[in-house]
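Note that one protein chain of the assembly has been removed; the remaining protein chains are unaltered in position.
The block that comes next holds subunit A.
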Amino acid sequence: MTLITDLTAFYGYDITAETREPTRPPVRRRQVPVSLISLLTVISLLMIWTAAAAAELVSPVFLPSPAVVATSLWNLLTVGFVDSTLAQQVLASLRRVLGALGVAVVIGVPAGLAIGTSRIGRGILDPIVEFLRPLPPLAYLPLIIIWFAIGEASKVTVIALSMLPSIVISTAAGVRAVSKDHINAARAFGATRRQVTLHVVLRSALPSILTGTRIALGTGWSALVAAELVAATRGLGFMIQSAAQFLVTDVVIAGIAVIALIAILLEIAARALEKWLAPWASAH
């Protein structure tokens, strides 16, 4: 028995383990995680904000303190603003954006399929999509209001139009990327054109379609808030716009925070949906 094993028996554990050279390859020196840096940034910004508000560098009317904003957020939740609680405002906005998403998917996926599979389809639809894509939604909002008046229809239309290009383009890209072998296999088993489209082409393009839909949700959400700023009687955009008119800055800031939060939640939900519906796309 060597001394070391004796000591080990005596102490119940290998006391030299700590002082010996590590047997594993040396790990990289620990780095500060990015998330910690981000967290510190957010905290610093909040502290600067608090300090600036406390020192009254600008009038509290323009820059309310975080505490005031938090209180106003609480009031929004419980009492509401202009006849509606925050939940109702959020619901109004969400209904519009999800309704528009439904419309955009129902129109955009077949359109993308047509572009991806047929020359004629591409010839007809490409210029429309290319025209729509770079246009900011606010540019066609006035025209839509002239056509549909200030109602739900005009807002849903604007949002849907803003969502269409990314859904169409991503569907077309997904359809074009379908493996030739995948299609040939189905044909060899006697699949009709319709069956190939349904069981192979669309299924294979699904990850791409979902990615396009997620991006569309982002653009749609921005378009929605913009549309509500201009023409609405309820919704988050309307809420901050009317609060701004009465200089209720705390409500404006709280509203902006809620808009950002919902955008993040939509993104997270869309990613989860992608993972759930198309797990093979992220698996390899």
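Everything below uses one rule, namely that contacts are C-beta pairs under 8 Å (C-beta built on N, C-alpha and C of every residue); 3 or more make two chains touch, one makes a residue touch a chain; residues count from 1.
The rule is simple: contacts and distances are computed from a predicted model.
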item	value
Identity of the absent chain, which is to be given by its UniProt protein name, from "ATP-binding cassette domain-containing protein", "Radical SAM superfamily enzyme, MoaA/NifB/PqqE/SkfB family", "Tryptophan synthase alpha chain" or "Acyl-CoA dehydrogenase"	"ATP-binding cassette domain-containing protein"
Hidden partner chain, touching residue among A:T41, A:T78, A:S179 or A:T233	A:S179
Among A:V156, A:L206, A:I240 or A:I253, the residue in touch with the chain that has been omitted	A:L206
Hidden partner interface residues of subunit A, rising order	179, 181-182, 184-191, 195, 199-200, 203-204, 206, 278-280, 283-284
